[in-house]
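The complex appears here without one of its protein chains, the remainder shown in place.
By letter and in written order, the chains are A, B and C; residue numbering begins at 1 in each of them.
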Amino acid sequence: MLAEIFLVARKDLRVERRAKIALGQVAPLALLILMVFAFALDANTSLLERGAGGLYWLAVLYGGTLLIQRSFDVETDDGNMDALRMSAIGMPSLFLGKALALFVQITVLELILGPGILLLYNVGVVDWVLLIAAAIAGTVAFSVCGVLWGAMSAGLRVRATLLPLLLVPVLAPVLLAGSRAFETALGVRAGAGWTWAGLMFVIAAVHTALGLGAFGFLLEEG
Amino acid sequence: MSAVVEFEGVVCVAGSFPVLTGLDLRVDRGEILHVQGENGAGKTSLLRACAGLISVSSGKASVLGFDMRVDRKAPRRHIGLLGHENNLYRDLEVSKHVEFRAASVGARASDTAAALEKVRFPQQLWSVPIGSLSAGQRRKVAIASLLVGRPQLWLLDEPHAALDTESRKNLDAILIEASASGATIIFVSHESPVTKEIASRVITMDGGRITEDSGAG
Amino acid sequence: MPVANSGAKMTATLITRVLGVSALAATGLMAVLGLVISPPDVVQGEAVRMLYIHVPSIWIAYGGFALTSISSILFLRRSRRRPDQGRHYDRLAGSAAEVGVVFTAITLITGMLWGKVTWGTYWQWDARLTTTVLLFVTYLGYLALRRLPAEPAVRSRRAAVMALISFINVPIVHYSVDWWRTLHQKASLSVGRRPEITGEMYWTLLYSALAVTILATWLIIHRYRVIRLEELRDEEGLEALIASRLNKDFGSH
Partner (left out) sequence: MSEVATVVAGWGITFVILATYSIWVVFRGKGIGRELGIGETEQSDLEKDVGTITDS
């Protein structure tokens, strides 16, 4: 199973390395969004500083949604889903493999957005460990939920609008927890940063368990 | 001889359209079956029903000894399906793609080179992304991706499409060799000239059923 | 199972007629009890009458969504091997979710009006409100998924998985939002949202819950039948298609 997971993840990442959608298009777009937030808040430094955590996760949500979409467009393109269905790869492995690939891609996106908020919003980190733990927890939750809901809308004509509609309510607690944990890590609000990070891990774990059981139902046709 | 495909009164429905309307078919091991018929006769649906990709609404169906009404996923890993589409990742290099397909059916990735050579895919293009290949070359990669998994049942939809005469002959040779080593082949094709001689049996479909069968006597 | 009859008698039966009449009588009495007979509250005054629709509505909504999830699990179990099995669970899931969404909307609207008179504001980022609005959006998405043009078997299966995950997500959403508010705005939560309920008010609330339950049951049964009728309409077209294809064969051979 581990071999299958890595097989799928490696394939997805190799496709991404060739196509350069995440680095070439999604990351610049997410950075642009960070800038537009500054316009919207009229470059009010104290507002930007306090909102940095939330704006960061909103940008991740936006970029992540595009990456999730892309992850399944690759599979529905040219009938590749059929080949996956006909293969010996188990559905739980496919689920975890695609989630792993998505995790790597969103991490790259965050590595670009992170310095972005530090520089553009003029915030400093007071707790690096919490920041990194929260980022990892949030990214795992994003990837796992993303693969589940990406599969839910894969191959449908209206997937471009359906995916965000279904995904955002599910990710709302992750956005909330991520923002609060980051605010603590960035020192703009004293609070239970670690509990929020823990909550994101719990969300990720719950969705992983659900995904392992339910993923096969989502990709079967007829 | 053992039956690889055994269909009795099979009805399949796609969306709200009946694609197979009470189809009877028995295909034995080692046969090369040529399916022909007009557009919309149900040829592609027959292949997809054999692959377990569409569910059988009524009738009896078994493929490679598995009852398709009980578990249509069971025989899949022993089946090679090539549809209209090539099932290729455009952004992957040719050899990486074939390696992935090999690994995904549990075959050895090291057979990749042999498979690509067998379909006579030019070696200088092995590390080129699939997106930059011509239609004929993509078809060859698709066939190699199938070949590498050594399926027991081949389901091919217009396998010769986009191939030149030389490559068609080569594909025929590959199919004959596979059949000689015990594989069963069902292929759909409009054009028969090159391929007629390789088929051991020809069936004609219309309206989701078989209307003519050269093997039925 | 709100499906007793099969075949042609799909529109109304004695049971639903009785249910329909009961729903009318019950809601009528509910209006009398809630608006006239029950006394105004000492703290909230007349505004407390909002309680009798607001609270039962959210109970019904939760009940509807629970029913959706249970039916979805049963549907997935039944259709695992045979995609043509367990369709009635799928229909039940769809109708219960739709009724649930209607009652969630009622809860939100009455809640906002009530909030306006008691808190002085339509909206508060209170845990309950936020959770409810997320719930509403989630199940709107579920209904959107059910309406998509796709193959029925695929759509039903995906919808069932979504219902399942969404329902498990409800406590997560609730507790995270709860936490969010309690972590930094302790005071605003203590506004008298849930007064001590006793005597006539207590009985009126219980009675209202019963009345709304009857109405919701009647609605779910009818909605279920409409889904069944829609399917029958599609199937009838399908049989005609099969027949015409077969005739074509017999005609030419």
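As a convention for this text, a residue touches a chain if its C-beta (ideal position, glycine included) is under 8 Å from a C-beta of that chain, and two chains touch if they have at least 3 such contacts.
This is a predicted model, so every value here is computed, not measured.
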Which visible chains touch the chain that is not shown?
C
Looking at C:M50, C:L135 or C:I172, which residue reaches the missing chain?
C:M50
Of C:R87, C:R157, C:R181 or C:H222, the residue in touch with the unshown chain:
C:H222
In chain C, positions touching the absent partner
8-13, 16-17, 20-21, 23-24, 27-28, 31, 34-35, 44-47, 49-50, 53-54, 57, 102, 105-106, 109-110, 113-114, 116-117, 215, 219, 222-223, 225-226, 229-230, 232-233, 236
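Simple rule for what comes next: only the chains that are shown with their structure count from here on.
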Touching chain B and also chain C, the following chains
A
Which chain, with its centre taken as the mean C-alpha position, is closest to the global C-alpha centre?
A
Comparing centres built from CA atoms, which chain ends up most distant from chain A?
B
Just the number, please: Cα centre separation of chain B and chain C in whole Å.
47
Whole-Å separation of chain centres (CA-atom averages), chain A against chain B:
38
Measure off the straight-line distance from the CA centroid of chain A to the CA centroid of chain C, and report it in whole Å.
31
If I count partner chains per residue in chain B, which residues reach a count of at least 2?
14, 55
Among chain A residues, those touching two or more other chains are 221-222
Residues on chain B engaged by chain A in the complex (per definition of touch)
12, 14, 48, 51, 53-55, 76-77, 79-81, 83-93, 96, 100-101, 103-106, 129, 145
Touch list for chain A against partner chain B, complex
4, 7, 11, 14-16, 18-19, 74, 77-80, 82-89, 221-222
Under the touch definition given earlier, write down the residues of chain A that touch chain C in their complex.
148, 152, 156-158, 162, 165-166, 168-170, 172-173, 176-177, 180, 189, 191-192, 195, 199, 202-203, 206-207, 210, 214, 217-218, 220-222
